[in-house]
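Reviewing the structure listed below.
Excluded from the complex is one protein chain; the other protein chains are retained at their positions.
Residue numbering begins at 1 within each chain, and the chains themselves are lettered A and B in the order written.
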Amino acid sequence: MEEKELVIIGGGPAGLSAAIEARKKGVDVLLLDENLRPGGQLFKQIHRFFGSREHMAGVRGFVIGERLLNEVKELGIDVWLNSVVYGLFKDNVIGVVKENKNIILKAKCIIVATGAIENPLSFHGWTLPGVMGAGACQTMININRVLPGKKVLMIGSGNVGLIVSYQLLQAGADVCGVIEIMPNIGGYLVHAAKIKRFGVPIYLSTTILEAEGKEEVEGAVICPVDNDFKPILRKRKEIDVDLICIAVGLTPLNELLYQAGCLFTYKPYLGGTVALHNADMETSVNGIYIAGDLSGIEEASTAMEEGKLAGLSVAERLNGKSYKGEKIDVLRRLNDFRIGTFGEKRRISKEEIIKEYYERVKD
Amino acid sequence: MKDYRIYQHPILGKIPERKKITIYFNGKKLTAYEGETIASVLYANGIRRLRKTEKFNEPRGIFCAIGRCTDCVMTVDGIPDVRTCITPVRDGMKVEFQKGLGKWKKKNW
Partner (left out) sequence: MKELKIDASFYLNKSGYPSEGRVKKGPVAVIECIEDIPCNPCEAICPFGAIKVGFPITNLPELDEERCTGCGRCITACPGLAIFVLNYNFSEKEASLSIPYELLPFPEKGDTGICLDRDGKYVCNGKVVRVIPPEKNHMTGVVTFSFPKKYYNIVRSLKIKNGKEKNNM
């Protein structure tokens, strides 16, 4: 069994930031990622990020991704790609399959940053080829440079739905419409304005009844709903599409944490079931930390800051030093993001998680 | 043959130059480029049906595209249940439909 100081599971923005921060403090870091290339979902974010200069506002997601990868390389951080962590066992033991070989590791500290998965939405015909997650479509067009369809229906008007609709226009597709079951859009008005300006309609209080097609998507039936969200069937409309994207939220990928016996809570504004963690990002299991979308669905910018926080907390613990000043800076930047109509609810949920941690977790 | 690749992109620019290789889908020759994933090559060629379900023979394609949901699995060079959305192509690779969980066509040891 190989013994490591810090093992980070997941090389997205949170994992990369945690690795960089911990390495800078002299911690021996091993970063594991199951993909051929780290970066998580960063490389498909071809739009400019919001925020302040410190948050790298105005910079495109993939540019930020490249900067993080360069820093990881310069710091000489040990990275295992093509490595699937299948088990998180007692006493911080990790089971990983690296290129068909089983390896057992033991770590003093572990940061789990496995991100999230898109939520499904079931409707008649949803299993047909041509129905996929909006993030999946984004991966196809921006990473793989392939259009999975030409005429698109987008389900969901949160930021993912609106942004991917715009990116579909950039990729040369025809977005026939965005449908939203609520009476208002879920994402930013500026994202909606960007696509409306080019003729993409956004239908409110509308749902999908069916994806049509024999072997693949050939059309869809959409339908307005009443105040109780019941479809008003006589007003249903058939539309000609070959691609249906589902953008109805993300859920943290908690599997490894379930295995490890972490305690959980439920926070609807953060994506549902999330693990309890304290102000240092440590879960209820000693030595296991979390960061990024796994600890609550937010954004790439918050994922990076949480990664830094976890990395610094682990470094404090392993080095027996205090990095309070830097942690305060990170917390300040995190709070800058959790304000306003969109951010406030997340800030409150995060505070509740920390409070619940201290109530339920005995030292 | 249809080509759904995005050759020019307003942000990403021109599609990168890559070595052209050949893969086989159910025996049919397809053009692929080094570095592409199996599912990308199939979708680029307009092929979106990747497998059939065990009980009702229903077609399935990609759903999450990041290797998490396993809707995209196919039998590759005799090995079933390979996640085609994250597995890169190799020259001469044989990719086939599978029904349900597929069958091992050869040993992998």
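Just so it is clear, contacts are C-beta pairs under 8 Å (C-beta built on N, C-alpha and C of every residue); 3 or more make two chains touch, one makes a residue touch a chain.
Computed from a prediction, not measured in an experiment: that's the story for all the values here.
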{"item": "Residue in contact with the excluded chain [from A:Lys196, A:Arg317 or A:Lys345]", "value": "A:Lys196"}
{"item": "Selected from A:Pro224, A:Gly272, A:Gly292 or A:Gly307 as touching the chain missing from the view", "value": "A:Pro224"}
{"item": "Identified contact with the non-displayed chain, of A:Tyr289, A:Phe337 or A:Tyr357", "value": "A:Phe337"}
{"item": "Interface with the undisplayed chain - residues on chain A", "value": "47-53, 57-60, 147, 157, 169-172, 183, 185, 188-194, 196-206, 222, 224, 235, 237, 336-337, 339-343"}
{"item": "Residues of chain B (touch criterion as defined above) contacting the omitted chain", "value": "3-11"}
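Rule of thumb we're sticking to: only the chains that are shown with their structure count from here on.
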{"item": "Centroid spacing, where centroids are CA-atom means, of chain A and chain B in whole angstrom", "value": "25"}
{"item": "Residues of chain A that touch chain B when the two form their complex", "value": "34-36, 41, 46, 60, 117-118, 120, 127-133, 135-137, 139-142, 144-148, 170-172, 215-216, 253"}
{"item": "In the complex with chain A, residue positions of chain B that touch it", "value": "4-7, 9-12, 15, 36-37, 39-40, 43-44, 48-50, 58-69, 86, 88"}
